[in-house]
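In this view, the complex is presented without one of its protein chains, the others remaining in place.
Take a look at chain A:
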Amino acid sequence: MSPSVPLQEMIRAIRSARTQCEERGVIQRECAAIRAQFRQSDNGGRSHNLAKLLYVHMLGYPAHFGQMECVRMIASPRYSEKRVGYLGAMMLLDEKQDASLLITNSIKNDLSHSNQYVQSLALCTLACMGSAEMCRDLAPEIDRLLRASNSYIKKKAALCAVHIVRKVHDLGELFAPAARSLLTEKNHGVLHGAVVLITELCERNPETLERFRKNVPDLVQIMKGLVISGYSPEHDVAGISDPFLQVRILRLLRILGRNNEAASDAMNDLLAQVATNTDSTKTVGNAVLYETVLTVLDIKSESGLRVLAVNILGRFLLNNDRNIRYIAMISLQKIVGTDHNAVQRHRGTIVDCLKDQDASVKRRALDLSLALVSASNIRSMMKELLLFLSSCPLELRSQAASGIFNAAERYAPSQRWHIDTILHVLTTAGGDVRDETVPNLIQLITNASELHCYTVHKLYRALLTDISQQSLVQVACWCIGEYGDLLLRGECQETEAVQVSEDDVLDALETVLQSHMSSPATRGFALTATMKLSTRITDNVDRIRSIVSIYGSCIDVELQQRAVEYNALFKKYDHMRAAVLERMPVIEKNSPGHTNGESTGEPVKDIQPAKVKQGGPLLPQQPANQVCDLLDLLGGSEEPLQPSPAVAGTAPGLPANTISQAGGDLLDLLGGLEPAPLAPAPAMPVYEKDGVTLTLSCEKQSDSGLTVTLTASNSTDSDISSFTLQAAVPKSVQLHMKAPSGDSLPARGAAKVTQMVVLNNPNKVNLKMRVRISYNSQGSAFQDTVQIDSFPGLSAAGH
């Protein structure tokens, strides 16, 4: 075999490979050599082989055969081998690999090694990939190190403890006392570790949080020391003394001061001091200020301090650094609900950020601007927002358009302004608006009756300029159809008069009809508008008649149907034409056409209370509904009780989600009133054992609804009592069990028990049902399960 190449030469060889194929060749050769070397006993180059393997692994090639070598290297007495071995363990092993368990012992030994650098390797690896078992095993050792070792080890032990607490939450209690005592250390590394550990403990356990509140004065003291004290070269970053530690302490103070007056008071002064004294020319100072602002806004701070915090954010908005502007806007977004007035003061700056180059900043500015719109500033804000809309990036357009519509709807100062705004949006970004904009706008227009003339003139002019924006064209066609007579009259108070002849109008509509840019829906609008004009114009009715008859043979079915019907209106029903095509009444908001889904909810709810009054034991039907998972048959459900009148059972048990099934269920509720009906469709036996027979028949109620009737009978010589059925169905199917007709099956088939099950399969999945049968016979309990894969009367796919 070829001799293995030293690490750096191997890297050079790989890098000089000109193609992927060549690289793979080099790596394959190297890996073979490495594997051979692993199999040999101890030689001087073991650490280099593993290092080579780790490099190969980083390039993305498989390296699992190195795992055992890592384990061996970790157990080696030589530091160089341990170092690479632990690195390999962190890169190649994780808690899911079996090999990771093998290093637990090595780690345990190394934790009490005489050399602190070996201890540190063990601590680092444990904190990186320690599994829950390893953590539990070694937690007492870590606690010992937290208390009695040098600061180099203490700081690592603290972070190791953090990892342990994250993996095994209960062990938090173990570390709390040690953590508290670490707060008195002077070493910044240890202090930082202690603060992180305490933060972790407090976040997980509210009682621990209570106890650590007593340490707020200590933390305040430490912070003061950092902020006020003189220049400390070791921890200084651009004039700030240990910003990393400062930020961590501020975060801990935030958690301790949240929802607690006393703690918040204790830190008030400090926060004010940090906010005013921190130098904000460099990023690092701003990082500390940012954390301070977040803390002030989250605890119960006094109002002066809050204003100070918001002002800092306002200053951030003016900063040249794009990152800081972005941060400011995110923070302002979080508080715009609670401190609305404070944020309003910075509205100007925020609106200016709409013109920023960066897409993330623009997005944040848009969100904030929309949140800041109010009745008093609607006109100026809308000007800015419309300006933004015309130049904003494509991905923000629909968000901007819907935001503008919402704002306009809530705060429009006048109807004309509202209509103008919507028209402006449609002309600039008509392709990105939602579908309901068109009916909403039409509804708005019909309501503004004095503006019909103005609106139709504006829309006509817009139509002449550009017919590519479908929403705009649709609204324009509709208006021209409705108010064509106003258009032709020529005069209009609000806009300059322009002479429009009937031919012009019909030309415009025909252009829309014939243009390849018009969608089928738009052409439908145009055709109907043309037809409506036949009662509003005088001279060119023949032209309309010819247009309509041409489209009687159009390929588009919808258009053809319309054209044929309009033709009929011209020919056979000409006497009705005027009445059919007259002016529409004002459209009400939220008419049935708008909300199709929710209206059926009401009637079902009305029936419920009435049914409850009819008394009878309440049957717990909810559990059956939750038993949707095929595998989870016993969702804690109880068997239905005595055979009560089927009435009372069904209604109260209906949880909210089945109400949406509305139509089908409504019918079934009424169907449940009679004693359980006999199975209408052919019954299919699905279970037969020990004399108990279960047959199934089903009846399709609707496209996705199905009623299954299970009939049980007993052919043995002894009676059966407490007979119950439970059912489970696949996840997306909804299940509702009605009350059974009874729970006892007398011997020799003297009587049967029937139970109806209502299924709803909206996703049309393969319908399966698992039924569990339980009963008592001759003093002993029986239980069995049967799975039903096909239902009589349904195709195999369960539709």
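Keep in mind that, in the parts below, a residue touches a chain if its C-beta (ideal position, glycine included) is under 8 Å from a C-beta of that chain, and two chains touch if they have at least 3 such contacts; residues count from 1.
Please note the rule applied: contacts and distances are computed from a predicted model.
For the chain of the complex excluded from view, the name given in UniProt is "AP complex subunit sigma" [choices: "Sorting nexin-30", "Actin-related protein 2/3 complex subunit 5", "U3 small nucleolar RNA-associated protein 15 homolog" or "AP complex subunit sigma"]. Touch with the chain omitted from the figure is made, among A:M73, A:A127, A:L559 or A:V708, by A:A127. Only one of A:K155, A:K738 or A:R770 touches the absent chain when the whole complex is considered: A:K155. Considering the full assembly, A:Y55 is the residue among A:Y55, A:Y566 or A:F791 that touches the omitted chain. Of the listed positions A:F212, A:Y326 or A:Y775, the one in contact with the omitted chain in the full complex is A:Y326. The omitted chain makes contact with just one of the residues A:D110, A:E141 or A:E291: A:E291.
In the full complex, chain A makes contact with the omitted chain through residues 6-8, 11, 15, 44-45, 47-48, 51, 54-55, 58-60, 78-80, 83-84, 87, 94-96, 115, 117, 120, 123-124, 127-129, 152, 155-156, 159-160, 162-163, 188-189, 192-193, 196, 234-235, 237, 242-245, 247, 251, 283-284, 286-287, 290-291, 294, 322-324, 326-327, 357-361.
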